[in-house]
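What you see is the complex with one protein chain gone and the rest in place.
For clarity, chains are labelled A, B and C in written order, and residue numbers in each chain start from 1.
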Amino acid sequence: MDQEQLKETVLSVAPETEFEETGGFLNVTIPSARLHDLALHLRESEDTLFDYLFCLTGMDWPEYMIVVYHLKSTTHGHSIVIKAKIENREKPEIDTVSDIWRTAEFHEREVFDLFGIVFRNHPDLRRIFLEDDWMGYPLRKDYVDEVNIIEL
Amino acid sequence: MAETHINTISGKPLESQEYLINMGPQHPSTHGVLRLLLTLDGEIIHKVEPHLGYIHRSIEKMCEKDSYTQIVHLTDRMDYLSSHMNNEAVSLAVEQGLELEMPERVKVIRTIISELTRLSSHQLWWGVFGMDLGAITTFLYGFRDREMIIDIFEETCGARLTMNYNVPGGLMFDIHPNFQKRTKAFVAHFKQKLPEYDQLLTGNVIFELRTKGVGILSKEDAISYGVTGPSGRASGFSNDVRKHNPYSAYSQVEFKEALSEEGDSYARYKVRIQEMWESLSIIEQLIDNIPEGDYKAKTKAVIKLPKGEYYQKVETARGEFGVYIISEGGKSPYRLKFRSPGFSNLSALDHMAKGAKIGDLVVIMSTLDLVIPDIDR
Amino acid sequence: MYDFKSLTDSIHTSLSAGLSPIMVTIIEFVIIAFAFMILFTLLGLILVYAERKICAFFQLRLGPMRVGKWGMAQTAADAVKLIFKEPLVTKNADKFLFNLAPFIIILSTFLALGAMPFAKGLHALDFDIGVLYLTAVSSIGVIGILIAGWSSDNKYSLIGAMRSGAQVVSYELSVGLSLLTVVVLAGSLQFSEIIASQEAGWWIFRGHIPALIAFVIFMIAGTAETTRGPFDLPEAESELTAGFHTEYSGLKFAFFFLAEFVNMFIIAGIGATVFLGGWMPFHIGNWEGFNRVMDFIPPLFWFFGKVTFLIFLMMWFKWTFPRLRIDQLLRLEWKYLLPINLVNILVMAFIVLKGWQF
Partner (left out) sequence: MKAIIKYISSIFKALKSLFRGMAVTGHYISHPKEIITQQYPENRETLKMFDMFRGEVVLTHNERNEHRCTGCSACEVACPNGSIEIISKRIEMPDGKKKKVIDKFVYHLSMCTFCNLCILSCPTDAIKMSQDFEHAVFDRSQLTKVLNKTGSKLMEGVR
């Protein structure tokens, strides 16, 4: 599928989508509530068949948070980047996609650990790198830790 | 799990408990500080729960403060066995942002050193794999051959492991005059020694018993878990970045993507051995054809990436390594994400080890070729 | 020619001259006990050094080189270190059993060592059921391993102990049966008679193929019984860290360590005695001249030469092969070694019945 067709497919599921082409991929920004439906559609639909989630990134912007999903189809060879925008920066929540791609289970735990984004329906949402009693979420931009972060 | 067995004499149910074992963080076969919480029933594994973070250094956070030239040396310390490829990924991502075209010489040298790194990583893996199986001698044989590659690195790049030879915009220095001679000597040497690897392990009946049918990962699962690299290719998941998205000089060389269908530990082993042959062939094709030219493109002293997003993936010895840079136009990235192959490969461990025995777990872990700093970052 | 009987007899007579028979027996006991203790220590030191050197040469290394010329004093230095090391006991360990286990293991090796025929007349315990005795006492060691694993309150140790229980008990069968094959040939369970029966040639050459098969099975099962690689599952260090002796340190660990090496010597010793003629020189049929020359080499050299060869073979196995998995290990015993062994004994019995052996 070329990018135009992909756009149409995405629009048919999530009409309020914004598109952007950067970094060699088609970037799709959607509200977080739409994510699971879109992901499931892209995974299951015969024309798209995005079966390989190769990168899952959390991002902290001043007003909102974003979870980025890099998808690729091993049969069709096309790629897409979904950016799910979470408006509530203080208590971010989003649906898990670990039921669609198994690898997301670990990656979502990592994002939860470092950004504090809660993935609803995740089978085992715990901190993965840090200790269970760690305060705060280190990769957030407003995280301060005077002991461990040395400013050069 | 806790099943109820009936005492055959008294007829009363026996109570049994789950047997929980901490494998690691100090354990000879976790190769670093990986901690696995095993749930056992006798020798049989019911659940493997990795507990990570013992060597988490928050490299992604550090990158948000560093300049692009400084970021490169941090990637050495993630997957230290494919440090050159990691460096290359960051350099390529930055060059993509700067829209720099590399001189041919840089591309070829980067490819040769990448393949040498892959070879050295696979040699170490082979040695360690034998050791995990109990054949400790292989460890030294693998290291003997690896030492020659490390010497090449030391002479050209200045360090043995954490080379930091790539810089955004080219290479740190030109290759050493001895580079070609040494590399050719190594290729000739290793072509003789690689059959010995087969003789010692591949055909061995005990080795086949230990690996065949152990830790089977189907193609669907490999894709779903994002298991890449030789581990994924052994399941039939064609994912070689060098083939699908060629970078550096990979489009100029002929090589086969080592694939297998079985998806068991033996297939993963064979794929890696096959990859060593392919790497040797790639090096042979390039080593005499290093074009003349600059070893570096012109860059500004302070590199500032234009606002935007850049994703670059390379094939390391462990799989697909991705660098995702989000730049706001400054001299350091707004956010930088490393997609490390080990992390995704580890996520499949529980699935693969279910129902296997303790001895099998060691084999599965070893054939996944985990490098812990790569997982923890 | 080299008969130690005259030496032992002269000691006995000189002691009997002035002492009561009970005192003589006690003094003789003490002498033998000292001799065996010295032998045990020497064996331990030499074998550990040999293992480290041989393993190093297999692995393109030099091995210990620092302490003494060519690192000769390395094991002695290690022993000194182990003696002065603090004996640690885990908090919840069963202290009594924990301390008892190394002694049980060392006891079984001592008992087995006693029945070793080193040379003509140099033989502490020459029972008429020597083979039976040896297989019996050498399996006491597994009780020590089980106790050690159970009492150290360590989950790895427990798994290691359970593995070794299953392993040693199974392989005991093959060891016994492969020895029986030769017993059928020799017609005696007494070691001295088994050796004497090989005067015309060693059983491995005279017993046709069944003897050779029995020898191969004995070597495999014997290696398994000493829990050495490739059958070192109870202490598989890449799986169970150190298996049943994970929690032991200092002198108690040294006991386990020594016992492993002396057990290897015992297995090689039995193999040499039963299949390769023990101290009996290499004789070929009726070549008088050749046999005469061979007789000039002292029997002690023959015995230790054969044992060294077999030990080297066992080390070669260990440093070449990967380790088996526990179920494969048991499958090897019950599906391969045991049936082959049973058929082998039948064939051998048939051969003996027909008088076909050389």
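The definition used in the following text is that a contact is a pair of C-beta atoms (placed from the backbone, for glycine too) under 8 Å apart; a residue touches a chain by one contact, two chains touch by 3 or more.
Everything quoted here is computed from the prediction, not taken from an experiment.
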Where B:C157, B:V253 or B:A317 are the choices, the one touching the absent chain is B:C157
Given that one chain is not shown, which residue among C:L62, C:I83 or C:I297 touches it?
C:L62
Which of B:T137, B:S224, B:S260 or B:S366 touches the missing chain? It is B:T137
Would you write out the residues of chain C that touch the absent chain, in ascending order?
54, 57-62, 65, 316-317, 319-321, 336, 340
Omitted-chain footprint on chain B covers residues 66, 69-70, 72-74, 76-77, 137, 140, 144, 147, 151, 154-159, 162, 164, 167, 172-173, 176, 196, 199-201, 203-206
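Convention: only the chains that are shown with their structure count from here on.
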What's the farthest chain from chain A if centres are computed as the mean of the Cα atoms?
C
Where chain B and chain C are represented by their mean Cα positions, the distance between them in whole Å
44
Could you please state the distance in Å, as a whole number, between where the Cα atoms of chain A are centred and where those of chain C are centred?
63
Separation of the C-alpha centres, chain A versus chain B, in whole Å, is 25
Using the touch rule from the top of the page, what residues of chain C touch 2 or more other chains?
none
Which parts of chain B, given as residue numbers and ranges, touch two or more other chains?
none
Using the touch definition up top, name the residues of chain C that touch chain B in the complex.
55, 58-61, 155-156, 159, 162-163, 229-230, 232-233, 236-241, 319-328
Counting only contacts in the complex, chain B reaches chain A at residues 52-53, 56, 58, 60-61, 65, 220-221, 223-226, 228, 237-239, 244, 308-311, 313, 320, 322, 324, 326, 335, 337, 339, 343-344, 346-348, 351, 376
Spell out the residues on chain A that touch chain B in their complex, using ranges where they run on.
22-25, 27, 51-55, 57, 59-60, 68, 70, 74, 77, 101-103, 105-107, 110, 114, 127-131, 138-139, 149, 151-152
